[in-house]
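What follows is a single structure, and I will ask about it in a moment.
One chain of protein is taken out of this complex; the other chains stay put.
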Amino acid sequence: MSHTTVGLIGAGRIGRVHAENLVQIPEAHLRGVASPHLDETWAEGLGIPVRSTDVNAIFNDPSIEAVVITTSSDLHVELIRLAAAAGKHIFCEKPVAFEPGPIEEILSIAANAGVKLQVGFNRRFDPSLLKASEAVRKGDIGDIHTIRVTSRDPTPPDINFVKRSGGLFFDFTVHDFDTVRFLSGSEIVELFAVGEVLIDPRIGAAGDIDTAVITLRLANGALAVIDNSRHAVYGQDQRFEVFGSSGSLAIDNTRATFVTTSTSKGVFTERLHGSFGDRYREAFVAELRGFLSSVREDRPVAVGAEDALAAVRAAHAARKSLAENRPIRLNEALKAVEAVGAGSSR
Amino acid sequence: MSHTTVGLIGAGRIGRVHAENLVQIPEAHLRGVASPHLDETWAEGLGIPVRSTDVNAIFNDPSIEAVVITTSSDLHVELIRLAAAAGKHIFCEKPVAFEPGPIEEILSIAANAGVKLQVGFNRRFDPSLLKASEAVRKGDIGDIHTIRVTSRDPTPPDINFVKRSGGLFFDFTVHDFDTVRFLSGSEIVELFAVGEVLIDPRIGAAGDIDTAVITLRLANGALAVIDNSRHAVYGQDQRFEVFGSSGSLAIDNTRATFVTTSTSKGVFTERLHGSFGDRYREAFVAELRGFLSSVREDRPVAVGAEDALAAVRAAHAARKSLAENRPIRLNEALKAVEAVGAGSSR
Amino acid sequence: MSHTTVGLIGAGRIGRVHAENLVQIPEAHLRGVASPHLDETWAEGLGIPVRSTDVNAIFNDPSIEAVVITTSSDLHVELIRLAAAAGKHIFCEKPVAFEPGPIEEILSIAANAGVKLQVGFNRRFDPSLLKASEAVRKGDIGDIHTIRVTSRDPTPPDINFVKRSGGLFFDFTVHDFDTVRFLSGSEIVELFAVGEVLIDPRIGAAGDIDTAVITLRLANGALAVIDNSRHAVYGQDQRFEVFGSSGSLAIDNTRATFVTTSTSKGVFTERLHGSFGDRYREAFVAELRGFLSSVREDRPVAVGAEDALAAVRAAHAARKSLAENRPIRLNEALKAVEAVGAGSSR
Partner (left out) sequence: MSHTTVGLIGAGRIGRVHAENLVQIPEAHLRGVASPHLDETWAEGLGIPVRSTDVNAIFNDPSIEAVVITTSSDLHVELIRLAAAAGKHIFCEKPVAFEPGPIEEILSIAANAGVKLQVGFNRRFDPSLLKASEAVRKGDIGDIHTIRVTSRDPTPPDINFVKRSGGLFFDFTVHDFDTVRFLSGSEIVELFAVGEVLIDPRIGAAGDIDTAVITLRLANGALAVIDNSRHAVYGQDQRFEVFGSSGSLAIDNTRATFVTTSTSKGVFTERLHGSFGDRYREAFVAELRGFLSSVREDRPVAVGAEDALAAVRAAHAARKSLAENRPIRLNEALKAVEAVGAGSSR
């Protein structure tokens, strides 16, 4: 098995998840990690030889073929630029950027540098979502009429994270926008968002919402609806349904164990997964393996920056819809973004 | 067990369902049936002594204490007036009327006549919905954040029925509006509807839609979403979820049998119920028994005309929202209805 | 709809269940009830005109066409004789008798009198068991290899009942023996029983067991296994599986409601049915309707005394197997019964 030598930038929560997966993937060699506050013990325990607080330790290492960028979102674009300049293939966590402009820019930068650029929409590698998506493509349920996405987090994020996150639509719903595109094979053309602060008033004070329902119209004529919550006490709730002219495909919550306990109080199973990391464990591994295989075999990546772009455009439309309490067409939202952007120094 | 003597008016599809239930309910005596095109053999087979094409055979029979009105919707209001004048207690199929005005009118007519008036929102008597509703009331899931209703019919109605039905929102979604109110214990204050013709172009030609997603805001701050289809090939699809601060209550599709077959092709169970009559069989019996018990014990009915009023107002708002592609507040829709009504001879 | 006039004998627990079903079955007219300790209020409330402590009030009433015998088991045979002599069709609760001899006797008595005789193996009318049985007959799972029956009661019976009941195999497992025959369409040829007193030492003191596992060989070569308990704290547990060369049919526990509650403690549903009456509600109604239809249309009954005979023979073999800790062939058990019987005054 040929190996790809990898460097990882940003060893926070999601960075650690990726690093711990990389050391178990036989076709990867995790050679280096760079992070401002690097936990040396952790990195050494994983057997990573190059450990630094300076990203150049990664970019300047000629043996490193590919980088995994898992820093905070505001650094993504600059790091992608540097990685492309250093000729490294790039796996970058979502959302890449909060504005369409920078995403379009790095799309062409990566293309010009001839490096792969994959975005971390991990759900596209989940076995159940993959299977459903393939069944839709094969026509198992005919024409698509309605898509339902229920996506709820088990615990609201830290309020400091909320402030930096870009808001629910950019940090959280962005995955659901991508899922609707993935399951439907169609584009979002218009949406209407309602949202409330029902869980934590501090989230409202930070200008964000914690509960939302978004209705979408797709280019193929189908309707879709996403409902979100930052706090499902019973665990990570991830359910999807594609309903069509010849049937429906429903993806239920996955389970870590298959034990049912029956007592005088009733019949019960354990609560759902405690984190998205647990829920999408296989998908996190599979997305890295998919990226490495695209690199080794010089094939297109499964999820590109154009997918990040589409999801971010939807998030912009949702923010606008919520603010103005009316349905927003995505190209209308886009123009508004561009109008704002035109005056900037970008 | 004391009996209540009943007359039934309108022996079409739903009328027959109620009649066949009434003869099996020990506390009811179905004495008479009146219907323009009465099937004598059917009525005689059920052992109904009074059989007529004239409603006065029912209204003028002093032994009949209560009437069940199951005619086409356009006759409901007039029959309720006549029944109240004859001093009969009244069970009337939904939606009673398509306009708020007449419903308000009969509300006061029934009150003045001192007769019970129950509306046929049968789902309120479904064992699973009742159980979930009680659990919500008891606080099992804390404050309500989101409600989801998926309601899909197994076969699109006859196009002639579609033309007379008042449209999807008045004929079909009206049940879902009531369900949201029942499960939440709160009122709908604003909604946004999207709809499409994806199943049968004749439905579109008749000015109606066959697929819809409606987002609602409730007075208690919760959000709700209803998705509808006229054609779920796998059967009657009725799923409900109330999600709150301490958990969720989900009502899954019911099943007639509990057999799972495993073969080399997979693991399968039979399709869902083939009709709402099969799905809500117990609820149809229970709503009549509930009505009879309200009559006998002189207690308030479980579902009154004020519930029909609220659901019809929501249907008006949905129609307006769909037409204007914007969210509509229910009191705004109401004013519009009143404005139109003001010029009429009503 | 033509009616059959019915008299019921024995208004204990199961008798009341049948009486309350009969008054709701339109094709039945429950004219009389006879029981040594008759609850007049209950019987009058059901509107039963003839109420007596004397069975002759039933047998001598010429308008009564059929009787339902639900007395204690020791009276079944004598009452069947009297009913047949009076020319009444007969529905009798299981097991009819504890010995094969009397069952064979009443088989010929009923045949000679030209009256129907149906035995109360209600499970044969359960929608799920019926459906599975039909699927087996149609060959959906090919040749039968293994049958599994799990049958557990929610609460151990009163110790006084245990003493009169004939023991677990005769009172309880007898249903499972019949179920194995029904699902397989084959006969039991040999069995091996193990049993223990794990729930209540008083059951052991009464010479009975409360927990059992019985392995069976069928005439068609298939193997079967029954496991029984007198005390499943989570409710009435009734599961069945037929496994064959092309697949399996599994019948799961039925549910009264379809609500799932998810909280921080897990995902749960209510406990199973609290009694066999709740679990087999539909089956109890359907077996009476089946009997009435056999009477009206002069068709053979679905469950005859020969089925009681086969199940009682299996119960005898199980008792012998438990006592001798070895497998017993049914014809061996039968000969032993006959040998004992030969010397008796029967």
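Just so it is clear, A, B and C label the chains in written order, and each chain counts residues from 1 on its own.
In this section, a contact is a pair of C-beta atoms (placed from the backbone, for glycine too) under 8 Å apart; a residue touches a chain by one contact, two chains touch by 3 or more.
The model shown is predicted, which means the values in this text are computed figures rather than measured ones.
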item	value
Visible contact partners (per top-of-document touch definition) of the missing chain	A, B, C
Chain not shown: contacting residue from C:Arg16, C:Arg51, C:Lys94 or C:Arg148	C:Arg148
Sole contact to the chain not displayed, among A:Glu78, A:Asp140 or A:Glu187	A:Asp140
Absent-chain contact - pick from A:Val23, A:Leu38, A:Leu75 or A:Ala206	A:Val23
On chain C, residues whose C-beta touches the chain left out of the figure	143, 145-146, 148, 150, 152, 192, 194-196, 198-199, 211-213, 215, 217, 221-225, 227, 229, 231-234, 237, 243, 245-248, 325-327
Chain A residues that touch the omitted chain in the full complex	1, 23-26, 45-47, 127-128, 131-132, 135, 140-141, 246-264, 270
Chain B, residues in touch with the chain not shown (by the definition above)	232-235, 262-272
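The rule we apply is simple: only the chains that are shown with their structure count from here on.
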item	value
For chain A paired with chain B, centre-to-centre distance based on mean C-alpha positions, whole Å	42
Per-residue multi-chain contacts in chain B, two or more chains	246-248
